[in-house]
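First, the structure itself, so that you have it in front of you.
Every protein chain but one is kept in place in this view of the complex.
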Amino acid sequence: MTLVTRIAPALPLRGRRAVRLIERNSLVYRRTWIVILSGFFEPLFYLLGIGFGLGSLIGGVTGPDGREISYGVFVAPALLATSAMNGAIYETTFNVFFKLKYQKTYDVMLNTPLGVGDVALGEVVWALIRGLLYSLGFLVVMLLLGLALSPLVLLAPLASLLMGFAFSAVGMSVTTYLRKWTDFDLVFVVTMPLFLFSATFFPLSAYPESLQLIVQLTPLYHGVNLLRGLTTGVVGVAQVVDVVYLAVMALLGLIVVNRRLNKLLIK
Amino acid sequence: MLPLSSQPLIHARRLTKRFGSFTAVDGIDFDVAPGEAFGFLGPNGAGKTSTMRMIGCVSPPTGGTLRVLGMDPVADGPRIRARLGVVPQQDTLDEELTVEENLVIYARYFDIPYREGRRRAAELLDFVQLAERAKSEVEPLSGGMKRRLTIARGLINEPNLLLLDEPTTGLDPQARHLLWDRLYRLKQRGVTLVLTTHYMDEAEQLCDRLVVMDKAKIVAEGSPRQLIERYSTREVLELRFAPGAQESLDGQLDGKLDGIAERIEPLPDRLLLYTSDGDAAIDAVHARGVEPESVLVRRSTLEDVFLRLTGRTLVD
Partner (left out) sequence: MKGVVRVLEYNWMTYRRTWRGTLFFTFVQPVLFLAGLGLGLGGFVDRSGTGALEGVRYVAFLAPGLLAAQAMQMASFESTYPILGSIVWRRTYHAMLATPLRVREVLAGQLGWIAFRLAVGSVAFLLVIMLFGAVQSPLAALAAPVAILTGLAFAAPIMAFSATLRTDEWFSAIFRFGITPLFLFSGTFFPIAQLPDVIEPIAYLTPLYHGVALARDLSLGRADLLAAVLHLAVLFAYFAAGVGAASITFRRRLVL
C-alpha cells in the first residue's frame, strides 16, 4: 500500500482526456495514412530478405526447446518484436520532439482543460495503437506463411502491446532530454545494436559466454524471447521474467515522462 | 458578498514569479473587472508574458495571491482554462492539420462535440475573415491570417476571458487594423480582454485601463488618458539636430533652453520639450538663437509616459 501511494502521484492517473490526443493524431494521419501503411512493409521486407532469402542458405536453427526449426520460424518473431520496438521508438522520439519543441502542440493543449497527464498517456497509447496495427498485420503474414507453430501465437498481440508500452514510455522520456535534431543519432546508436544483437538473427548460444549475460540484460532481448516463446509454443519461467522486465520498464518510463513533461511545460 | 458581475475576473496581490534567482514578476497588484479591456504595457523582458502564463494556469506563482474567475489557478487549472481563451505570443498552430481542423480539434480539447465544433469553427472563420481558407493548409497563410486563426482558436470555447500576448507584433499595418477591429467587436459583445503589448498605439486603441510594467514591477496604472495627464504634458515639441550633436544635446545646449518647457528629455538625435503649447515653445526656441534641423509639434502619447517613468523608450 505504501509503495502504491508513493508511486501513484507520479503516474499520470488523471488522464481522462488523453483520448483527445488520440483524436488529434488520427486526424493528422487521416491524410498521411500512407506513412502508417508503409511502416508495415519494413519488417515484411526483412522477413522475406533475411528470413527466406538468406534463410535458404541456412538449413535450420536450434529452437528454444532444442528442437531444430526452420530459419524463417526462428527469425519471424524476432522481426515482430523489432518492429514493435521501432514503431514505438520512432513515434515517441521524432514525432513527439517535433510537437514538443517546434510546433508547441502540447503548450497549446495545456491552454485548454487538458493536463500534462493527458498528454503523456495520450501519446503513449497512440504509439501503442499504431504498434498494435503493425503487429496484427505481421502476425497475419506469419500465419499465412506457416511460421507460427503454436496456438499461443494468439497471445502475441498482447505481448507486442506490452513491448510497445515499455519502449514508447522510455522513448518519450528520452525525448524530453534531447535538445536538437542531431541528438537523435543517439536513438539509432542504441536501437541499431539492439536490433542486430538481441538474439534476433541467431540464437543466444552462438554468442561468446561473456556477451550472453549482457544480451540478456537488454530490453529487446526480452521482447524477442517472449514472442519467440509464444509463436513456437515453448513457454516457461523465462517468459514470466520477460513480462516482468517489460512491465517494470513501462512503469518507470511513464513516471519519468510525467515528471519531465511537468518540468518542461509547467514553468 | 458582492454580486458576481462586480467581482473582479482576475485578482492579484503581491503576485511573484521567480525562475531560480531571477525574478520575472516582482510582487504586482492588479484587478481586472468583467467587460473591460486591460493591458500590460512594457518592453521585452518586463514580466508581461510571465504574468499572462500565471493567469493562464500554466505557470504556478512563486508567491502572492492570484484568483482567476474566482478560483485558484494551481488547484482549479482545468476548470479555469475551460473558460479562458488564450492567444499566445507565437501562433503555435498545428501545421499538420488544415485551418478548419485546427479549430475543430481545439474544440474537442474542451469536450465540445464535433458537430458543434464544426458549427463554431465556421462561424469564427467568418468572423476573422478566413472562411475561404477553411480547407487550406496552415503553412501558406500570411502572418496576419495565422494570427487571426489563432484568435479564432482562442474563441472556440466562447470564453469569458480572452488572454492575448502581443496580438499584433510583427504584422503589417493593414493586418493590425483588421485585428484591432475584430478585438473591438469582441469587447462590444462583452468579452473581457487582457492583453500585453509594447506598442503604444495598440494600448491606446484597445485598452480601457492599463498598467505599465518595467523590470518585473508595475510602475503606473490608469486609463491611457489618465496616464498621459498624470505623467506628461498636452503637447510635445521635438527638435532634431544633425548627427554628432549628441554631447551638446545631453547638456541641453548649455542651458540655452532653460525654462521654455516643463521638462526636457534628451534622446540620441533629438530633444523632447514637454509643454502645454508647442507653437509658443517653437517661437521661444528660435528667439534664443537655437537652430535645429527640423521641428515637430505633436500630442503626448503613452510613449512619453513610458519615457518619463523609466528613462527609456519602449521598443529598443
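By letter and in written order, the chains are A and B; residue numbering begins at 1 in each of them.
As a working rule, a residue touches a chain if its C-beta (ideal position, glycine included) is under 8 Å from a C-beta of that chain, and two chains touch if they have at least 3 such contacts.
Source: prediction; values computed, not measured.
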By the document's own contact criterion, which visible chains does the hidden chain reach in the full complex?
A
Can you say which of A:34, A:144, A:213 or A:237 touches the chain missing from this structure?
A:34
Since one chain isn't shown, list which residues of chain A touch it in the complete complex.
32, 34-35, 38-39, 41-42, 45-46, 48-50, 53-54, 56-61, 71, 182, 185, 188-189, 192-193, 196-197, 201-202, 206-207
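The criterion applied here is as follows: only the chains that are shown with their structure count from here on.
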Find the geometric centre of each of chain A and chain B from their Cα atoms only, then give the gap between the two centres in Å, rounded to an integer.
48
Residue positions on chain B within touch of chain A in the complex are 19, 56, 58-60, 77-79, 81-82, 84, 86, 88, 90, 92, 94-97, 101, 105-106, 108-111, 157
In the complex of these two chains, what residues of chain A are touching chain B?
17, 20, 23-24, 27-28, 32, 103-105, 107-115, 265-267
